[in-house]
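Only one protein chain is missing; all other protein chains are in place.
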Amino acid sequence: MSSVERNEAPTKKTSGGFSIDFKALGPFLALVGLFVLGTAINDAFLSGGNLSNIFTRAAFIGIIAVGATFVITAGGIDLSVGSMAAFISGAMIVVMNGLVETLGAGVETVLLGVVLSVILGIGAGAINGLVSTKGKIEAFIVTLGTMGIYRSLVTYMADGGTLSLDFDIRGVYRPIYYGDILGIPIPVLVFFAVAVAGYVLLNMTPFGRKCFAIGSNEQVARYSAIHVDRIKTLTYVIQGLCVSIATIIYVPRLGSASSSTGVLWELEAIAAVIIGGTMLKGGYGRIWGTVVGAIMLTTIGNILNLTDAISNYLNGAVQGLIIIVAVFLQRGDWRRKKSK
Amino acid sequence: MSSVERNEAPTKKTSGGFSIDFKALGPFLALVGLFVLGTAINDAFLSGGNLSNIFTRAAFIGIIAVGATFVITAGGIDLSVGSMAAFISGAMIVVMNGLVETLGAGVETVLLGVVLSVILGIGAGAINGLVSTKGKIEAFIVTLGTMGIYRSLVTYMADGGTLSLDFDIRGVYRPIYYGDILGIPIPVLVFFAVAVAGYVLLNMTPFGRKCFAIGSNEQVARYSAIHVDRIKTLTYVIQGLCVSIATIIYVPRLGSASSSTGVLWELEAIAAVIIGGTMLKGGYGRIWGTVVGAIMLTTIGNILNLTDAISNYLNGAVQGLIIIVAVFLQRGDWRRKKSK
Amino acid sequence: MTDAAVHAVDPDQEGRVRLSGRQICKSFGSAQVLFDVSIDLHAGEVHALLGENGAGKSTLVKILSGYHQPTSGELILDQAPVSFVDSEVGEGHGVILIHQELNLAEQLTVEENIFLGREIKRGWFLDKATMRAQAQELLDQLQCDVDPRARIRDLAVSDRQMVEIAKALSKKADILILDEPTAVLTGREVEILFDQIRRLREQGVAILYISHKLDEIKAIADRVTVLRDGRHITTETVAELEKDDMARLMVGRDIKQMFPDRVPDHSAEIVLSVRDVCVDGQVRDASFDLRRGEVLGFAGIVGAGRTALMEAIIGLRERSSGRIERNGAPVKINSLQDAKKCGIAYLTKDRKGSGLLLNMDMRPNLTLLALEKFGRVFIDRKAEEAALETAIEAFDIRAADRKSKVGDFSGGNQQKLLLAKVMETDPDIVIIDEPTRGIDIGTKSEIYHFIGDLTDRGKSVILLSSEMPEMLGLSDRIAVMAGGRITGILMGDGRNEHEIMRHATGISGKQGASVHE
Partner (left out) sequence: QEKIKIGVSIPAATHGWAGGLNWHAEQAEKRIEATYPNIDVIVVSANGATEQANDLEDLVSVQNIDALVVLPFESDPLTVPVQQVKEAGKFVTVVDRGLSLPGIEDVYVAGNNPELGRVSGEYIRKRLDDEGKIVILRGIPTTVDTERVDAFIESIEGSNIEVLDMKHANWNRDDGYEVMQDFLSRFPKIDAVWAQDDDIALGVIEAVKQADRTDEMFIVGGAGMKDIIKRVMDGDKLTPIDVLYPPAMIATAMELTALKFASGVPVEGRYILGATVVTEENAKNFYFPDSPF
């Protein structure tokens, strides 16, 4: 995969500054392309309601993907995010339901649920990070393992069925997903806040710099007095925190958790990160790219719902094709070829 | 992930030859451990029938994982193998059913089905390889895309349902899965043959060496007059061929294909490869490790079916735990710590 | 250039022109690095290429061997214009380049690397036995004591370079280009390499040799071409040039004094004291003291354990025993962070593997080690830029484009950046491992004076170097290691090549450390 970057290195210079800008803009242009496609297919695409739906949906995967950007930039991978989300949702629901009796279905109950979510997210992330760094086990294996573990736990908690949030609490909790501030849905605001925080952390702090360094060359990082294991563990903790935030806005939407919650979210999150231009091998990460990647993925799903020209059976194929084409276009290599 | 390898470098020399042997033996020892566990849980584990079941089942994932070893060693990844298998199965069934009318349900029909399978496997692999190398798109994205495409195609062919092989052909084709030679099931023999061929190709031919070199450092490979794109594409072709072989022995088992065929096989195959000691970042691959990894994964599933001590809901957790522990034990780092 | 034309008339003559570059220009993006450079390589002759860091030497030889394409100009091979579209074509015509930067696949073995891309086959299969035998033969020829089955990542840098040389030799070159092959080699290995070069010259191979070590040029080269700022300055026979002339032609000015004047103060207080440090299998019972304002040299043959000892002191390697005292008080150093807190910094000799992030630009590289200096919460980019400005000035780092990846820098400029990176922490004690590897003579002298300034300001330096003049010219005392032990600490007149060799090879006969005045 690294070939992509390497190949470009020599040509980059020759095509000058414009090409570099284009590369950073790539994901945005691809997104604009998708929007044009959507509008062409159905006028309703550009309606406020639909756009707000798209962005609100992108928030889940987007927030998780912001965390994944850290993990991947530092050279790791986390396959457990989807089941972690399911597990945290489940635990939140169980605890909040339990608290109704003592605390009533008020704001306190919801707040305690939120606190629990954050604690669990950080804890689960720390487990992923510590087991892989201290145990010296590939992150792929560790998180594949915890993926099974968290999913089992939620199945167990739900006794094979569905955990369902008390309907009184739903009323209190509901605005977190369905509410808006100045017309902007709250999940979108949270997504934006997480993205800004992620951007600042990754690009403007020593911690972020260290993530880049570790992903780029761990040995160099170690020789630069960086606590490699600690930083790597922290990236998983950030990932866990992001999962917990995503969960906090997820729970009021559907008010339930089961073993099928969050299935394949890990794949979507990683895809959003890679589409956004972060390198899977580590050493280079781009939060804004990730945000755009997440919105792109959601938009593709939305566009498929705009038309019934395509058989439902082929949804996956169209989705796959669009992803490949979008990434191809945004890489901008085709432009170079053409201009030669 | 690479930390694991790098960390070991300095200590390696000091701990001498034994440690290196242990590392190569690691997967085998972990497998032996699993077998001991299995026997302890249920006597039936060691029965000939059960062992033969384990190995036969391991054959599917194992054969696919042999191909994945090439892809990963050369620094790539293929997420499309599961849906590729489903697609090829579906196409084989459709074509063989169609041929019954003209050719009858004879060996010729089956042979043509097999030929088709090989062509499709090679073709699908070539597409993955060419799109990622020529299009300069990350293999992760390309194969994520084709994963959706192949799965959609089989769903479409099956009209959302199941494609079933003509019952007369099943009779002819059946022995490929259910038959045995000198008591060894044919799938096991095929698995063995594929593993040997894979071993020879990876370790004893210039092609294999080039895969190592590309995964280790693409720039160096390029400077050594290695046609990087060609070799990388070939690894995907080999992966496709392996998928087609796996499919050829899969189809006679149940004689059907549907959109749920081969779901998550990619994850299992990659897991088998990594458990076996191949590095996810490329540059180091081990076919025998992969074979053992595939058998380990199957054995874990089998052991869980042999006991009712564990709640069904927790199967995934136990599976995850065993994978992590098995990999931890086989890495042999714990031994070093203890001896200090 | 006219003499080249004379040679060209008579192709059967021994010194006939094999390969020439004519009016070669090369630009990377907007930055032009070569301007109308022409060069002729004659069969049976060693042609040296001289120039400051970033003068364009590596770029030129990459063009001559097909790794880069010239922006304009042409290549002429045996009187016929050729175009090497890639290195494969170049090698096909017998042009072999040993890169300045090591080009080995780290996870592969020595033998695999030597035959990479042109494996010997029997039928469809690798003929491992033959390859191993040939690899062994090549290594024996180079008197290089590494196992062909060893993985490159486990080898010392100098051994890696010998493997590179073995790889080039195995290619049966007609035209052999060596880009700073000796930068990481020790004296003995350099001699072995020279024997090989002489042998090839006898056989009529045309050799182009790049080095910053002028002694070597005098010893091995027949003619020399000097580049400065991407332009051809002169081509002359070596016999006609003195070392000072070469230096002047390169740098464009006189180098007055190579080394700083130093007055060692052997009574200054001890700032670092190392006692009985052991590292499993690499270092045994090493003890020494370092005084304020002192340069303490560490000499020894490759694998003597100098690097291992230093990495053990600063917590990068696990110590099996030993104590460390800083200003008389015991300190716990178990990681590089601890060392940093104690005011100790370390400059690695492996700049590519553990020194620099090659895929990033200068700024993050420069500040990585001293990151907290640039802000604990947010990184102060302005401060970073300012630091970069200062470093570029102080260390004379020449990059065509400040934003380009460090991996694209010339070798010498990478080394300068690495030095700047380590100095960013403003340490009291600097351990520098091969500080001038690949540095041109002008800059070298600047670095030596820089080290002199450091000690004048009361800092202390531990210097690990395989360059004898550097060791003798800078160190106040010289500790010599052999087989993981410190076999002697030389002071005053005891600091001479003979004594060092005697201790380094272990013929001094004594077990413990001996002190010579």
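As written, the chain order gives the labels A, B and C, with residue 1 at the start of each chain.
Heads up, the rule we're going with is that a contact is a pair of C-beta atoms (placed from the backbone, for glycine too) under 8 Å apart; a residue touches a chain by one contact, two chains touch by 3 or more.
The shown structure was predicted, so the numbers you read here are calculated from the model rather than taken from an experiment.
Among the displayed chains, contact with the absent chain in the complete complex occurs for A, B. From the options B:Ala158, B:Ala195, B:Ala213 or B:Met296, the residue with contact to the chain not on display is B:Ala158.
Summary of contacts with the chain left out: across A:Leu112, A:Val263 or A:Leu329, the touching residue is A:Val263. The omitted chain makes contact with chain B at the following residues, 42, 44, 47, 49-50, 53, 57, 155, 158-162, 164, 178, 253-254, 256, 258-261, 263, 301-302, 305-306, 308, 312-313, 315. For chain A, the list of residues touching the undisplayed chain reads 42, 44-45, 47, 49-50, 53, 57, 60, 155, 159-162, 164, 167, 170, 250, 253-256, 258-261, 263-264, 301-302, 305-306, 308, 311-313, 315.
Just so we're on the same page, only the chains that are shown with their structure count from here on.
If you sketch which chains touch which, every chain touches every other chain without exception. Averaged C-alpha coordinates put the centre of chain A at 45 Å from the centre of chain C.
Shared contact sites, meaning residues of chain A that touch two or more other chains, fall at 219. Residue positions of chain C touching 2 or more other chains: there are none. Within the complex, the chain C residues that touch chain B are 67, 86-88, 91, 99, 103-108, 112, 116-119, 121, 124-126, 128, 153-154, 280-282, 317-318.
Across the complex, chain A meets chain B through its residues 1-4, 6-8, 75-77, 79, 131, 133, 135-142, 144-149, 151-153, 155-156, 159-160, 218-219, 228, 232, 259, 267, 270-271, 274-275, 280-281, 311-321, 323-324, 327-328, 331, 333. Looking at the complex, you find that chain C touches chain A at residues 28-31, 316, 335-337, 339-340, 346, 348, 353-360, 364, 367-369, 371-372, 374-379, 401, 404-405, 408, 421.
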